[in-house]
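Note that this complex is displayed minus one protein chain, with the remaining chains in position.
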Amino acid sequence: MPAAARTTSPASAASTAVLHRALVNVVVMASLFCVIVGSAFLIRYWRAKAEDPLKSPQAIALKDRLRNEPRNEQLKQQIRELDLALRRQYFRHLAFSHTGGWLLVGGLAVLILSGRQAARLRAQPPLPALKTDAEKRAARTAALARWAVAGVALATGAGFLALSLSAKSTLPDRPQDLAKSLAKLSGEGGPDLADLPKPAEFRANWPRFLGPDGNACVTNFTLPTEINLTNGTGVAWKTAVPLLGFGSPIVWSNQVFLSGATMTNRAVFCFDAATGALVWQRPVTNVPGSPAQPLEIPDSTGYAAPTMATDGRRVFAWFGNGDLAAFTLAGAPVWAKSLGVPKNMYGHATSLACWQGRLIVQFDQGEPEEGKSRLYALDSASGRVLWQKSRPVGASWATPIVADAAGKPQIITLGGKWVIAYAAKDGTELWRFQGLNGEVTPSPIFAAGLVFVISPSDQLFAIRPDGFGDVTKTHQAWASDENVPDITSPVSDGELVFTAASSGLATCFDTKDGKKLWEQDLESEINASPVLAAGRLIVITKKGTLIVAAAAREFKLIAKAELRENVLASPALVANHLFVRTTKSLICLGAKAGTLEVKR
Amino acid sequence: MAAGLSQEEPVNRRQFLRGGLRVAAMTGVGALVGALAGRSATDGTVWQIDPARCLRCGQCATECVLEQSAVKCVHTHAICGYCELCTGYFVPDPNALNTGAENQLCPTAAIRRKYVEDPYYEYTIDENLCIGCGKCVEGCNRFGNGSLYLQIRHDRCLNCNECSIARVCPGDAIHRVPARHPYLLKTTVSH
Amino acid sequence: MKRRAHTFLVGLWTWLAAAGVAGAEQRFPPPDFESGYQLPVTQTPAPRAEWLQYFDVLVLLIALGLACHLILRKRSRAGVVGLSLFSLLYFGFYREGCICAIGSVQNVALALFDRSYALPVTVLVFCLVPIVFSLVVGRAFCAAVCPHGALQDLVLLKPVKVPAWLEHALGVLPYLYLGAGVMFAATGSAFLICRYDPFVPLFRLSGSVLMLTTGAAFVVLGMFVGRPYCRFVCPYGALLRLGALVARWRVRVTPDFCTQCQLCEHSCPFGAMREPTAPAANPAAQSADRRRLGWLLLLLPVLIAAGAWLGGKLSVPLSRLDPNVALAEKFLDPRKAAPLPGVQTPQSLALGRAEDNPKELLAAAAAARQKFAAASWLFGGWVGLVIGVKLIGLSLRVARTDFEPDRGACFGCARCFSFCPNERVRLGLQPAPANLPAPAAVAATAASVPPAKPA
Partner (left out) sequence: MKPDRSPIRLTRRGFLRTSARQAAVLGLAGSAAMSAARPACAGSDTTPNPFAYDVSRLEKFDPKLARYTEARQFRCPRPDARRMALGPGGNLYVAAGNYVVILDANGTPVNELALTAAARCVAAAPDGTVFAGLRDHIELFDAKGERKAAWASPGKKTWFTGLALGNQGDVFAADSGNRVVLRCDRAGKVLARIGEKNPQRDIAGFILPSPYLDVVWHTDGLLRVNNPGRHRVEVYTLDGDLELTWGRPSMAIDGFCGCCNPIALALTKDGRYVTCEKGLPRVKIYQEHGALDCVVAGPEMFPDNARVGAGETAADGVRAALDAAVDGQGRVFVLDTVTSRIHVMEPRT
């Protein structure tokens, strides 16, 4: 404002200058004051929070000391004094922020007042020049403004686009899908079932240890008439396996999966089922929770004894050191975790099972009284534990099966002295049967409405799975103590049950009453569980002799072939091809490449 | 008409449009009033903590816009057990059952302990000291009867349009309540 | 006899049980004190009395009326400054900024969409009365009643002229902010405008450090840029601006006729003064303008559609501002950390609550998400509309004969009046010139005789 122009005399001009100087000084001082108070305010704000009475490390240390010397009166006194000082400081700080605020407001008011006065004293009178091109300038401004608005629009649009990129959400968009999310959480509907293959597809494949349902019996299968490893007759292919493992192969679609491990290396392998070519191999490393120190495991079990499993979308491998890893069928890692280092003197060997998007993990270890054994159901997509159950058993080596028995899906587990069945949905215990003895290794099977379990070298039990609670006395259909195996699992076509003991003794029982129908000494040690293929009993001895016998009420040898390598794992039977893992390689018996077709 | 006000101008298109829009806007405001009048309350509302939903997360002490939170611990004595060993007053495993600073749980010593008769003690809150952290509330609820709990004190609360504690409350415990019944006190009669 | 007693007792118990179900069971009683100790009663300090809120409304009405009087009738800058000071002290520092008209828009929006939300009458009045005033007399509320505006107006020291094109471009932002604020309020998820209000923490002298520093930054900025919040941020100002555009009466600089001296343009710190422009003489330019206008009119629906389409994509990220949605997303995240033993974080506590009743939470979250699905494309459409209308507005030619303040942009601060030579004549501070002076001459006279009242 044209205030300065008012005075014309030099004296008043000088006094104005003095006044102005003074005002400018006030402005500078006031702004300095504001800055100082403002920064002090902020610094104190931050410091006092850090120094609040709760967080004083000194007080915490003193209180810790008092816990060790509860009778130290001097220490108590010290704590009280410190406590008082800290609290005083705290409340002083609270008071300061208020006064500080008012100081700031005051300083600002002085700054503004003096600043305005000073500005007024020195304001120049406006001398606007005559402007004639108003229209032109207006048009120019409007044009510029339009472009600027367009710029704002573009920036907003770009911001929106960037924001919409983060549109992925775990919360479903449609309320209808909420129920699914909820069910998924409670483990009821389980993981996303829509994503999973149909049951028929499971039956056409070999997704786990001993076939789709753990009873290694396929009804539609043609064995090659002649097998000769020397000239390759009846052999589709043979491929070396880079790492040792006692786990059996699993087959899904046109892929064969294996795991192998040494003390320090662990890996999962995928082979082309048609050609035997190694499609991918993935090391399993850096698993969270994995033991830092390598674990000593006896050679008789090795570091990759558990057989892998697949839910049709992912494959899962479990290793002797407890590492559990999931990969997609294409070999991309999905998740990996350790449920703990197994405490197992012979080495961990229990295989995995899958049921409706859940990975069933029977983790028996230690001694029963240690209470360390658990049965887990993990979400196979994420590895999240859906439920877990404590098991009253010590270490075991048997693999659980999931069977639709007595009208409900049951997980049947062996371990310690107990056969325990759990509801597959939520892990509720359904029934338990006492009768096992020793180191439980053979896995249970479910056939003809009965659960067949082996107490190693002791008894073969047939149990009706429709009971509740302890069914030891009530639900045993029959038992037999003849030629009971100690390692291998039984196999049944519903009419007959076959066993092949490690001594080489094969036995056949009637499922109805457990009557022994025949026994035959195969005269060779057997480690792999026998399998049934369309009326043929196939046994592979440890030395690598493949023996085919009729699966009938009388023993009849049909064929014999030498695989010329030691065999410890059970074969997988898919689409007229038999996949055998020897200690060195993976052999596919059947018609040559190009003819392998997996039914979907 | 005063000098400052616009003089009557001839009604042109622009003005007509303006007048029409003004009438429309007025109508809109009127409609808004009509729509909301039936639903609006003459009674105001205030923020309050539902003690049944409070999870004692400690954020009442740190998130309030006030330097010293408007949330305070309150005590319903009729629920109190008057315990000698009060888990809301004493730290877990206190050195001795006295008022020494080393034994007190409250970070600002806002709880007063007074002898009543053997073996009962009365506990009261000094609201000038209480910062609403809820430490004592957790101790009392976990081990005792839950007679200590947090409430927003309306002599301090600024009644912000959006409560900054409610925004972060993990228990979703803070909501608006009618100003006529501004507290959600625990009573001896359960609901 | 015994049997009758029995029946009676059973009846009594049944009645007691029924009473227990209907009413409430007594909690376990406190100890019996032998010393005659009386249980203290829990104190319940009352909230601010209700009549005081009606008093606030009264103060608002009086202040608004006074503002109109001071701006339009008295044309007194000093009066406006005085009223601003009062508003700053009363609505700002005394009432600590809550509830203010700016935030009340959100309450009204929420009340419109949430039938269970009881809107206090005072809030409705606070929201609507300034709007009604704006329809009649322009932005009298901004001029001297709003504490935010008053603070910024009073701290203005040395205004910097913001280029007109930038002013136009930034002027779009309040509308976008208004849209966002209304959307978040209507969905019941957040009161964004209150959350990021820079001045209320200053009035309270407490608040989060972030907002206090933002407020301080706005004050410092406000010393050199006139009312930065009002012009480029304030969503309520945006509403009042619309009202002022169609207001019955408006602020005019000259009481008589315009001398074209340009002094008023110089005096306005908010760039609200518009200079006179004649209708375009050049037919070629006119037809180019018409064509542009036509294209922009066609572009408007396209912009709205594009905005709506883009906005529709935002429903997921925007809904994260809703606490239920945010929690539900964390809860459903398969990679969420397992709860650790020991001291819990607020997040783990919230997840625990979700675990207890996932159905309720997910239902609430899904409902919020649904609301956002509708709200976000509306918001996007609003953004497109704002941009389109602004572009059209910038392509309209307005012919003016006088210097006059823009109807929407003028806050009514009354600074310009004392600069007008004719006003000075009206006030008797200056003799009426014999003939129409040239601008330079007027400027010289104005410079030689300072106004009686400071600007």
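In order of appearance the chains are A, B and C, and numbering begins at 1 in each one.
The definition used in the following text is that a contact is a pair of C-beta atoms (placed from the backbone, for glycine too) under 8 Å apart; a residue touches a chain by one contact, two chains touch by 3 or more.
The structure presented is a predicted model; accordingly, all values stated were derived computationally and were not measured.
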| item | value |
| --- | --- |
| For the chain not depicted, the shown chains it touches | A, B, C |
| Which residue of A:177, A:404 or A:470 touches the chain not shown here | A:470 |
| Omitted-chain contact residue, chosen from A:99, A:124, A:228 or A:300 | A:124 |
| Residue of B:46, B:61, B:74 or B:157 touching the missing chain in the full complex | B:61 |
| Full-complex contact with the absent chain, from C:49, C:62 or C:160 | C:160 |
| Selected residue (touches chain absent from view) among C:125, C:162 or C:350 | C:350 |
| Missing-partner contacts on chain B, residue numbers | 52-59, 61-63, 79-87, 92-93, 105, 107, 119, 133-135, 138-139, 141-146, 168, 170-171, 190 |
| Positions on chain C contacted by the hidden chain, ascending | 6, 9-10, 13-14, 16-17, 20, 25-29, 31, 157-158, 160, 208-210, 213, 216-217, 220-221, 223-224, 341-347, 349-350, 352, 447 |
| Chain A residues that touch the omitted chain in the full complex | 4-5, 17, 20-21, 24, 28, 31, 35, 38-39, 42-43, 45-46, 49-50, 52, 54-55, 118-119, 122, 124-125, 368-369, 371, 390, 392, 429, 468-470 |
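To be clear about the criterion, only the chains that are shown with their structure count from here on.
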| item | value |
| --- | --- |
| Graph class of chain-chain contacts, one of line, ring, star, complete, other | complete |
| A-B or B-C - the one linked by more C-beta pairs in contact | B-C |
| Rounded Å distance, chain A centre to chain C centre (Cα mean) | 49 |
| Chain A-chain B separation of Cα centroids, rounded to whole Å | 43 |
| In chain A, residues with contacts to at least two other chains | 97-98 |
| Shared-contact residues (touching 2 or more other chains) in chain B | 67 |
| Chain B residues touching chain C - in the complex, by the definition given at the top | 2-6, 18-19, 21-22, 25-26, 29, 32-33, 35-37, 39-46, 55, 57-59, 65-67, 74-82, 116-117, 120, 122, 124, 145, 153-155, 157-162, 164, 167-168, 170-172, 179, 182-183, 185, 187-191 |
| Interface residues, chain A side, partner chain B - complex | 52-54, 62-63, 66, 70, 76, 79-80, 83-84, 87, 90-91, 94, 97-98 |
| Complex interface listing, chain B residues touching chain A | 67-68, 95, 100-102, 107-109, 129 |
